[in-house]
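Below is one structure; the comments refer to it alone.
Every protein chain of the complex appears in place save one, which is left out.
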Amino acid sequence: MTVLSGQDLPRDGEMLQGAALAARLERAWGDAPGFWGWLTTTDHKRIGLRYIVTAIVFLGLGGILSLVMRVQLATPESGLISADRYNQLFTMHGTTMMFLFAVPVMEAMAVFLVPLMIGTRNISFPRLNAFSYWMYLAGGVMLWVAFVLNIGPDAGWFAYTPLSGPQFSPGKCVDIWAQMITFTEVAGLAVAVELVAVILKQRAPGMTLARMPLFVWGALVTALMVIFSLPSVALASSFLISDRLVGTHFYNQYEHGDALLWQHLFWFFGHPEVYIIFLPGAGFVSQITETFTRRPVFAYPAMVLALVATGLLAFGVWVHHMFATGLPRMGYAFYTAASMAVAIPAGIQIFCWIATIWDGRPQFKVPLLYVVAFIVTFVIGGLSGVMQASVPIDLQVHDTYFVVAHFHYVLIGGAVFPLLGAWTYWFPKACGRMMSEGLGKISFWMVFLGFQVAFFPMHVLGLMGMPRRVYTYPAGMGWDEMNFLSTIGAFIVAAAILLFLVNAVNSWFRGAIAGANPWDAPTLEWATSSPPPQYNFEHIPVVTSRTPLWDNRAALPVMTGLRVDDRELLLTTVMDAKPEGREPSPLPTVWPFAGAMATMCMFISSIFTPWAVVIGTFPIAAALIAWFWPKGPPSVEPVIE
Amino acid sequence: MRRAALALPLLLAGCEGIQAVGHPAGRDAILIDRLFVVFEIVTGIFFVLTMAFLFAAYWRRRGHREDGLPDDLAAPSKSPLLRTVLFMWTGAVILSLIGLALASFFTDRGLAHPNPENRPVVSIELTGNQWWWDVVYHFQDPSKDFRTANELHLPLGTPAMVYLKSNDVIHSFWVPNLAGKQDLIPGRVNDIVLVPQRLGQYRGQCAEFCGLQHAHMAFDVIVDTPADYQRWVARHEQTAQLPTDPRAIAGYKFFMTRQCSSCHAIAGTEAGATIGPDLTHVATRKSIAAGTLANGIGPLHAWVADPQGVKPGNNMPYVGLNADELHNVVAYLETLK
Partner (left out) sequence: MSALPPKFEGDLAHLPTHGFGPKSLTWWGVVAFFAIEGTGFALAIGAYFFLEGLEDNWPPDPWLPPKLLAGTLFTILILLSEIPNTIVKRAAERHDLATVKRYMLILLPVFAGLLVLRGFEFASLNVWWTDNAYGSILWALLVLHTTHIGTDMVDSGVLTALMFTRHSAEERRIVDVSENAMYWRFVWLCWLPIYALIYWVPRWVA
């Protein structure tokens, strides 16, 4: 046994480094081989990656649904799809995209990237992380199995009561929708808790809050927003389920309930949700801009303030989705003002990104091209958002294709384009190979131009009076051409995304070998090999600036002394990231998986009988106890004074 | 569906713009249209500015884009120019937003004044049903109240107070040419004022997703001259006359003795149910089944013969009339003027 610093425990240090250290860490941090290792892993990279891949599958599925809708809408009075099927289609499209793609993929990117970017070995609660993934998967699979069996939900992605209530949606469709919410909300909250803890406590020594990469800031603000907004939809959907299954009357106006209670609770979550999707996207944009313009993002403090301000304002605007419900008009003025105020931080961010390009040495590789696409598209979507924030204008455009245009501009422009850029950018980190630049450029131009063709006409359609969520429309309203054009655009977008995926799969196996830092990027995730080892870093890096790899080109400053015979993490102080303690990190285990399966059985059977909640609690409790019960002999370590 | 496809082009031929925000014909719609132009200009300016800056940033560095990075450049930009411009930009954004918010607020105040000059108004109670509109015109003298469906007539220039209710789920009342939309929420009563300022025929449509046939929940709005409007009201205050034509008499008997009368009302007869639209003057309407078919003998045949084929899932069942019964009933419905 290597004896170091006068102690009996093996630690990394000058005497244990290089290949010998790697071998020790490999043993401490490695997963079991094969399927068992896959099932029990608690490695944030493996879990993050499978989260991302699953979300991409849901993007594909949701996208295919939208293509079917677009075919139906390409011509007036089309008889292709029945009203019932169409209603399931847009409900499933919206639900899949929002709950199973956009929010999870953003959290998953953070699960993968944040520990690397802040220089730690694993996420704060790795077993919770594993649990979260299985819950998410279970919720998504349940929803889609129901859809394939033709009992998919059909009340829209925000399932307004009383349409979604027991009287007007008999059967199990809406219960399945509401339970899917429960699954994804448990998963989302779990990840948010991990992210807050990992970001606040596990940053590399010296990475003060003011030196955190902007993506990490985005992830932190997002996680806090998840924590304060998801309980709202959890409450709303529990009320809905209990109205439907055990006869409560929360939303029943005949028994002192009220339909609008649902809308308040849903949008109190629903609006923050859209920034939960957008802020990580903004984080990708910052990282990419930084790397490809060879300059730190302009006005970092303003960028951080803008993120925080957006996060706070997001909780004060939910009523802008309810301008037509006839609430007191004076109250509306407040929500108009708050919604418009969001344009200030958004405008500042847009300015700073462009200013970074202006004063940098931009290299227009694929990721930076997506930044440009993002700016163009998101600004259009944001400006139409500001129009909708005006009560009178919204009274006209609410629930029309104008709104559909708005939210695809901000969602695809503000989240999907940055994601495509981010995937291209971090692809080498995940697999050690580069994506093809040529194919990447082709799919970039297709998706960017195809998107404008698909969604710009929707603004016009909305102003020409076309409501959303109609399975068909009469000829002669002047809507035909625009709809047809939009369908063509949708297919170009789909082809582009398909091409992107083909490029990714191909490059995964045959791409050029990348090396640790192929883009010469400044942040810590590029300090380790591509793909990184299970333990991320051999030694814990030390940070003295916002761009550590640009400022330390010869050697990476590190600290030593973590145990290598056990999984150990470094904890640092919240503000200044001063080393504060060492904590063990949990080993792989199958119990999170078992717990998730037990929870799944309980949730699903609770749709059929409320007793499932009572009975199902026991296996869940058993799994959780087994999960937390310490295994093996207690490891007592004398503290070295 | 096929039949609907045949009938609708007739109804709508050349009717582009009868359901459009951009052809305002009512007070609210005109005010909103103006506000929209203001927003378009301001946001347009900011769009152009942003794009110009983006393009300039791209242009400035063309040529030496592939340059390697001298290490001393890795510091954050301290350009005083950029910093000044950032402050100016933020200031401009804030000022413009204040301007837009004020413009929006004052327009909204304009919309909120139901009846500035305290003129007599038309009072209409509109109730949403899956998937049709029940309409009651109220008068000072309640005995004059009458009921109709899926069609509004409004006198030019006179404010119409529309009270909005729902019998089942949430719907939304929207006539883009006249005004913005308002939801019909069960358990609540909303209202909206329509002040039509141009003669014409407009189309409205339910804007809140309300289930299976949300797509087919439209209605017609006809803005009449006051004289025409009075004639229309006078006609609707009359109850239905008993038919004289033998076919229609047979149809009348069928209607009153079979299922029809258990759902529909025809004032002046014993049919008084309110499950379906009031049919007292159904023959005068522009369209039937909430804007799904143009009105006329053909479409009425199609509808009564097989409502589920025309508008799948709607709440009028397939009654199963034979050819004679069908002709008779439609002949009777045609007398309801």
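The first chain written gets the first letter, and so on, giving A and B; residue counts start at 1 in each chain.
In the analysis below, contacts are C-beta pairs under 8 Å (C-beta built on N, C-alpha and C of every residue); 3 or more make two chains touch, one makes a residue touch a chain.
Since this is a predicted model, take the numbers as computed values, not measurements.
Shown chains touched by the missing chain in the whole complex: A. The hidden chain makes contact, of the residues A:141, A:209 or A:235, with A:235.
Within the whole complex, the absent chain has one touching residue among A:45, A:201, A:244 or A:295, and that is A:201. For the chain left out of this panel, the touching residue among A:82, A:167, A:248 or A:605 is A:248. Of A:506, A:545, A:560 or A:605, it is A:560 that touches the chain left out of the display. Within the entire complex, the positions of subunit A that touch the omitted partner chain are 4-5, 7, 11, 13-14, 17, 22, 124-125, 128, 189, 192-193, 196-197, 200-202, 205, 227-228, 230-232, 234-235, 238-239, 242-243, 246-250, 252, 255-258, 261, 264-265, 268, 515-517, 526-529, 537-540, 542, 549, 552-562, 569-571, 574, 579-584, 621, 625, 628-630, 633-637, 639-641.
Assume only the chains that are shown with their structure count from here on.
Taking each chain's centre as the average of its CA atoms, subunit A and subunit B sit 38 Å apart. Put simply, subunit A touches subunit B in their complex at residues 77, 79, 82-84, 87, 155-156, 160, 162-163, 167-168, 253-254, 258-260, 294-300, 302, 324-326, 329, 332-333, 336-337, 340-341, 343-344, 347-348, 350-352, 354-364, 372, 375-376, 379-380, 383-384, 386-387, 389-400, 462-465, 467-478, 520, 522, 546-547, 550-551, 553. Residues 1-2, 4-5, 8-9, 11-17, 19-22, 28-29, 31-32, 35-36, 39, 43, 46-47, 50-51, 53-54, 56-58, 60-61, 64-67, 69, 71, 73-77, 79, 82-83, 85-86, 89-90, 93-94, 97, 100-101, 103-105, 107-108, 111-112, 130, 164, 168-170, 172, 174, 176, 179-183, 185-188, 190-191, 203, 205-215, 312-313 of subunit B are the ones touching subunit A in the complex.
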